[in-house]
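A short write-up of the structure that comes next.
What you see is part of a larger complex, with each chain still in position.
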Amino acid sequence: MSASAEALVVEDLHKSFGSVEVLKGISLVAREHDVVSILGSSGSGKSTLLRCINLLEIPDAGNVYVHGELIRMTTTSGAARVPEDKRQVERMRSRLAMVFQQFNLWSHMTVLQNVIEAPMHVLKVPRAEAVERAESVLQRVDMYERKDYYPAHLSGGQQQRAAIARALAMEPAMMLFDEPTSALDPELVGEVLKVIRGLAEEGRTMLVVTHEMAFARDVSTKVMFLHEGQVEEDGVPAQVFDEPKSARFRQFLAGTLR
Amino acid sequence: MDVNVILENIPLYIEGMWVTVQLVVLSLILGLALAVPLALVATSRRRFIAFWPRAYIYFFRGTPLLVQMFMIYHGTAQFDWLKDSALWVVFKEAYWCALIAFALNTAAYTGEMLRGAIAQTPFGEVEAARAYGMSRWTRFRRIILPSACRRALPSYGNEVIFMLHGSALAGVITIVDLFGAAKIVNARHFVPFESFMAAGFFYLCLTLLIVWIFRIAETHWHAYMRPREEEGEEKGSFPARSAPAYAAKGL
Amino acid sequence: ARDWQVIRIGVEGAYPPFSALTADGKLVGFDIDIAHALCAEMGAECTMVQQDWDGMIPALLARKYDAIIASMAITAERKKKVAFTGKYYQVPARFARRKGSGIEISEAGLQGKAVGVQRATTHDNFISGEFGSDVDIKRYASQDEAYLDAAVGRLDLLLADSVAMQEGFLDTDNGKDWEFVGPGYTDVKYYGDGAGIAVSKSNQDLVDRFNKAIEAIRANGTYQKINAKYFDFDVFAG
Amino acid sequence: MLDLHGYLPLILKGTLLTVEVAVLSLLMAILLGLIGAAAKLSGSRGVRLLAQVYTTVIRGVPDLVLMTLIYFGGQILVNDIGDRLGWDYVDVSPFAAGVLTIGFIFGAYLTETFRGGIMAVSRGEIEAGHAYGMTPRQVFFRITMPAMVRHALPGFSNNWLVLAKTTALVSVIGLHDMVYNAGQAGGATRQPFTFYLLVALLFLVLTGVSDIGLRWVERRYSVGVRKA
């Protein structure tokens, strides 16, 4: 494998809520075509990490580089840390498409409207082109027949696939998945993982928070285990799963029951 | 029961009804135009800015419409500077006074309704909009406002009905609206029961008309909240939302 | 039939100087004094029930009180619903205009003018019947409200009882810019036979008692004393 | 600042009357509301229909029109009944008419509030009651009702505030509440704005104080509810 470019670099990220420090210095490098699985027990800070990366939460310290570009932060008079340039953040967000655990589809729009919304109003793609693009991604996730449904009329798995289509339609440089299957029943889990696996095979760069060990082991190029806001273990899947160095991670693997 | 008196006076009632409809429609349009900016400013995170629309809303929701109308109709005449100004052309007429009072009043109620609906926007949906790089204004225009308007629709239906009811107060200040017409019929023929019963009947018809219009509007706008109507749908359909709690409003 | 030891009398309270409310809520005025005098004459105990003009006759029909003493003109239309005593006073109606407005009382002069009257009065009937299509009639629940709107400039003309208007408006601060215009009207078609006491048709005996009492107070000088308290002319003849 | 020309006592007397009318009609409305809600949820079609007519008509006709109608119509009705039973005259005073009308109107609104509260109780909780072998009566009084109070409270508060303001209408049927007295004072002093503003402020005090009280009650009743 040739050394591909660094799609995302996170340096020493810190985040506290009140007096609780949730992220205690996380660093992470994702090259192009990397699929990074983020593991960790509940409350270990996985979601917070993803949300800090695209600045849905403002980190207290640390840097994020997207394709080598530093997201510049500054400090207000009130001592709050804020992005220096809102435009830069909006541009960055339009390149890192996030897929939420709870889908967060816009409930008053049909699937198709959901998918064309951001391309049209963020990327300013003309409507006809946005629709064309949307129809092709919907076909990819096998949701074309449901394009005129409202989110409330879809099953969990269908909603999740619509959310993935919405993200794909942005033609993002990178996709962030936050536990994309944990709200689904076992059969739907399989369905959604198949779609993500397909994206991985295409060579998309992805960060995936997941509880599915089989998926982490088979699909990802890197695995990262968070524990109490720190990276407790990371490496390529074979190494991490077969020779875990951290006692806590070994315990976690044992605790997953199967 | 003296039905003939009512039948003889139908033209008077129709005229009054027309005035009522005019008053209600105009005040709703003005009120809505005022309510959107009011709600927008009231949701501002900056307290000092949000204070003013909230104070406005608090005053108009906390006092009776009758008193508001009297303040504008009788009250404005207290000020000589106002009577000498060009504005007096407007305040001189009972009709405009009533219209202003109604519009200010419904703006407060509608503004509060929208403010509440905006505050209730599912957090995840707003966050998704942020995550896709939408700017503040795009988020408001494309996600928050359309979704809030839909949620506010049922309570706005109630507001329209209450505006219709509130408009009967116009009859108290010389305007010959539907209630004013009934008062004239009563005054001429001393038939309070029949004359007000007839007015009540016409108001009931107008109310039912409004309910019907809103039902159609909801069929159109709330498709996303209802179970799909098609045959043979699989599971995963959303339970029908229970009817909105009936929100009442004062006069 | 009742023995009429206790009589409830409907009065208005917003029609100075015939009836008005003081700051502390007491009823005063010519109608009120006459009512008390008649009751004293009849040896009855009277309670005054204040009622807005709009509901005066309906409330009598609903038996909220037994008689109306509220400057109510004896008209044919009203006689269909209630019984009247003979008149206890009669004065003509007149228009009033703002000084210097130059409005004349004619069809052309009244064209498009805002004329204030009290709703459901003889004046309301008169203006509606004679000038209804030409003028913008503003109907008020009480005469006081009409005076207020006239004072602030919402009306071009007022039509009311000349005496009531003189004492209750023109002579007050509110009415200092206003003056009478045109003739006095006593047209029987609209104005009937002067102001009488209205009583439910089923209580003809009470009508008789009131008639006797009116004669008695006119004979024994009580009426003249009350007359003199309010006016410097005889309101009975008009 | 505010020169009231000695009319303050008159206004305050009116305020007292306003509060009396409001409280009495609230009590009547609660009673009618509970009966109405029970009727609407009852098994009998006739009873349900009756309740439906009640709430529809009341919600379809302006308060002012209803009040005028009940003030006069109510008296005629009482007279008719009285005549048949050989009673002496029974007076429906403006006070009684005001209280009856407002109570009657808000009974209909509270019917909806209470019904909505009952329906908002989670089906699962009711089902759990049945699943543990409770009788339908027990489920209603031990599970549905206490859970309903919490759901109905916001609607109830809202209705009370509206009711308090609706009392202003009794001035139109000749009751000397604070709005009526303000009109008198305003006319006599030629300062109507001053007096109506005073009354508006008094209403704000009334609604403001109730608001604080009701919020306290709501907080007490919403223990066990997580706020978003």
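Chains here go by letter, A, B, C and D, matching the order in which they are written, and residues are numbered from 1 within each.
The definition used in the following text is that contacts are C-beta pairs under 8 Å (C-beta built on N, C-alpha and C of every residue); 3 or more make two chains touch, one makes a residue touch a chain.
Remember, predicted model here, so these are calculated numbers, not experimental data.
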Total chain copies in the file, per protein type: A x2, B x1, C x1, D x1
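The definition used in the following text is that only the chains that are shown with their structure count from here on.
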Pair joined by more contacting C-beta pairs (A-B or C-D): A-B
Chain centre separation (chain A, chain C; CA means) in Å: 84
Chain C-chain D separation of Cα centroids, rounded to whole Å: 38
Inter-centroid spacing, chain D versus chain B (mean Cα positions, whole Å): 21
Residue list for chain D, restricted to those that touch at least two other chains: 72, 76, 190, 192
Chain B, residues touching no fewer than two other chains: 74, 77, 172, 192
Chain-level touch network, classified as line, ring, star, complete or other: other
Which chain pairs touch, all of them: A-B, B-C, B-D, C-D
Residues of chain D that touch chain B when the two form their complex: 57, 59-66, 68-69, 72-73, 76, 109, 112-113, 116, 119-120, 154-155, 158-159, 161-169, 171-172, 179, 182-183, 186, 190-194, 196-197, 199-200, 203-204, 207-208, 228
Contact set on chain D toward chain C in their complex: 5-7, 9-10, 13, 71-72, 75-76, 79, 89, 91-92, 173-174, 176, 184-185, 187-188, 190, 192
Chain B partner contacts - residues on chain A that touch it in the complex: 54, 56, 86, 89-95, 97-98, 100, 102-110, 117-118, 121-122, 149-156, 158, 166, 170
